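Structure record follows, encoded as structure tokens.
Missing here: one protein chain of the complex. Every other protein chain is in place.
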Amino acid sequence: MENLVYAIILLPLLGFLINGLFGKNLPKMLVGGLATAMVFGSFCIAVGIFMNFNSESQPIIVKAFEWFRVNGVQINFGFQIDQLSLMMIMIITGIGSLIHLYSIGYMSHDKGFYKFFTYLNLFIFSMLLLVMGSNYLILFIGWEGVGLCSYLLIGFWYTNEEYGKAARKAFIMNRIGDLALLIGIFMIASQTNAIDYLSVAENASKFELDGTVIIFITASLFIGATGKSAQVPLYTWLPDAMAGPTPVSALIHAATMVTAGIYLVVRSNFLFTLAPTVQGGILLIGFLTAALAGFYALRQNDIKKVLAYSTVSQLGFMFIALGLGAYSTAMFHVMTHAFFKALLFLGAGSVIHAVSGEQDMRFMGGLKKYIPVTHATFLIGTLAISGFPFLSGMISKDEILVAAFAKNPIYWVMLFILAAITATYMFRLYYLTFHGEFRGTEEQKHHLHESPSNMTLPLIVLAVFSVIGGFINLPHFIGHGHYAKLMEWLKPVLTEESFKQMEATLSGVDFTTEMILLGLTVLMFFSVWFIVKNTYVNKKKMAVAEENYTGWEKLSAKKLYVDELYNALIVKTVEGLGRGGKMFDKGVLDRFVDFVGEGAEDSGKSMKRIQNGNVETYILIMSLAVGIILIVNFILQ
Amino acid sequence: MGDTFIQSIPLDYFIILSSVLFCLGVLGVLLRKNAIVILGCVELMLNSANLLLAAFSAYKGNGDGQLLVFFIMVVAAAEVAVGLAIIAMLYRNTRSVDVSIFNKLRG
């Protein structure tokens, strides 16, 4: 069993090393095939372990070696396979291998083909390290690793300076969150004298409820999660990260890395349950993010930017779920979101591939007859995210809605509106891209073609999962929670306290009310679909350039000028500090060093005058010295 | 004569005599400018040391001191030979033996 665990994490690492060292000289098929096979291998092993797992199983702790001991805290390097990490591993490696397969087709013309797969494998390795670690420190190593890979992959086409800037932006914003996370880990280590999950869970009960210490710890952890999962205020990097190749956006910024924050909070549920204040804060940030991002997505013109803001918004939904204490719901939404968002991104990549690199929706349209497979799968993805009945997205989103209603009906209303906005911008995207007349150039029209099978196959697989993925966790009111498989599965990961809270929330609404709420949601879905279809297909409303929007549309397209605000407030300040530092270095430090050097030179020059070449003076000084030594000796006797 | 001599002259006198000769040598080195005379003053200093060594050796009955004097003389002879050769070379180049002229080793 231990060897299997090592194999899961070492296969991608092996792929990274082989491709990194020898990839330049290997044929493309081998590079891509090897990388995909490695990740798929990890997936198969994970599934194998999954078969032997059930909701009662104990976590498998694999201790690789004793790492170090600091101040009485013993830190080991090891892995923890339990229900939560197993779920994450399967998502990461499953969707990861599909994206690897897709990339073979998508990046086939790129010069840096082997580099891409090297970085992808490294990313999978780091992400696995993150979710498989048995303590917070290993999580942090993986955390940093995925941040690094994110930087490498966003700035993959490094000759373009804008892309490089986007990569740096992502990395630096992540860093800010990382600092908070690190402080949180330090606090945990100092307060509980341990940093592995099992020990901290045991000792967590000695924290006072809502005390300053626990609030500080959980707030720090959450800020770290904010940076990685693109919540307010550290979200502006994610839309810019669309500068990277589309498979990167699919893998990192839809399915895996951005969910690391959610994973962190769920993993630390024993801490968060003790700090209801922070949970309220999470709720607030989640709402704010979901609302803002949804607002921006309504009037973006770049197909990937819409999907990026959609991701930020959906992450907001997940954090809302966490804020309500519904941990398994959040993980459920992570899973379904991974399916349909990866599908949407890969589909967008297929679209972009078809129109020879164009990403602006104003120059697309009517593509449904040219790229049928992409169209079909993209439609399924859109329906899933907007909440078409019985698709995975609807089920997971509905669970969040129920949890919100149980806490406070106002929350339900707000979330309802946000869901409507989600549907709106997704359908706008769909109709502008696939319906109407093609608005691109003649040359692009000639080249319109369906993508090769290694790109369409992953699309089909993901579409299937987007449809059926919801059935693993049916809402509570159906069969009295008997079919809520996911919630049951994740039970061992949560503390008693957390689980009771969650169960209370999710079953707090009675059957009739839930049916009414569900009905309202479905009604909203169809209404929005109808209205948007009407606007964009029948009335032929067009998207215009950013500058030409007016009123609220302009605010949406310009993202409320938040980027410009950050630039003025923070970036300029830091640059000013940099300039000040440079002046200090030149004016003060350099002058000081020169002063010392000149001092040595001057003293040397004055010493030089003793050597005048005169023999007499030499003899004189020699004898004088001897005489003085003798006299001193005489005196000291 | 050796018997009574040692008993009548205290060793101190030899020390004083030797010191005076030595200091005269030092004085000569510092005051004179003729290179040959300076070399001669060095010889004077060596001789004063020799005298003292021989005196101590005689008073202690130990032959080592006088043997050392012998070796010092050997060394002095060799040194004078080489030194005078150098002075001859210097004279050949500068037509003078005044030490104040030889100041080319400036810093």
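Think of it as A and B in the order they're written, each chain with its own count starting at 1.
By definition in this document, a contact is a pair of C-beta atoms (placed from the backbone, for glycine too) under 8 Å apart; a residue touches a chain by one contact, two chains touch by 3 or more.
One rule holds for everything that comes next: contacts and distances are computed from a predicted model.
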Query: If you look up the hidden chain in UniProt, what protein name do you find among "Methionine synthase", "PadR family transcriptional regulator", "Ribose ABC transporter membrane protein" or "NADH-quinone oxidoreductase subunit J"?
result: "NADH-quinone oxidoreductase subunit J"
- line: Hidden partner sits against subunit B at residues 1-13, 15-17, 19-28, 30-34, 36-37, 39-41, 43-44, 47, 50-51, 54-55, 57-64, 66-67, 69-71, 73-82, 84-89, 91, 97-98, 100
- prompt: Where does subunit A touch the missing chain, residue by residue?
  reply: 616-617, 620, 623-624, 626-631, 633-634, 637
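Assume only the chains that are shown with their structure count from here on.
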Field: Rounded Å distance between subunit A and subunit B, as computed from the means of their C-alpha atoms
entry: 92
Message: Which stretch or stretches of subunit B touch subunit A in the complex?
response: 26, 29-30, 33, 99-100, 102-107
Of subunit A, residues touching subunit B in the complex: 608-616, 619-620, 623
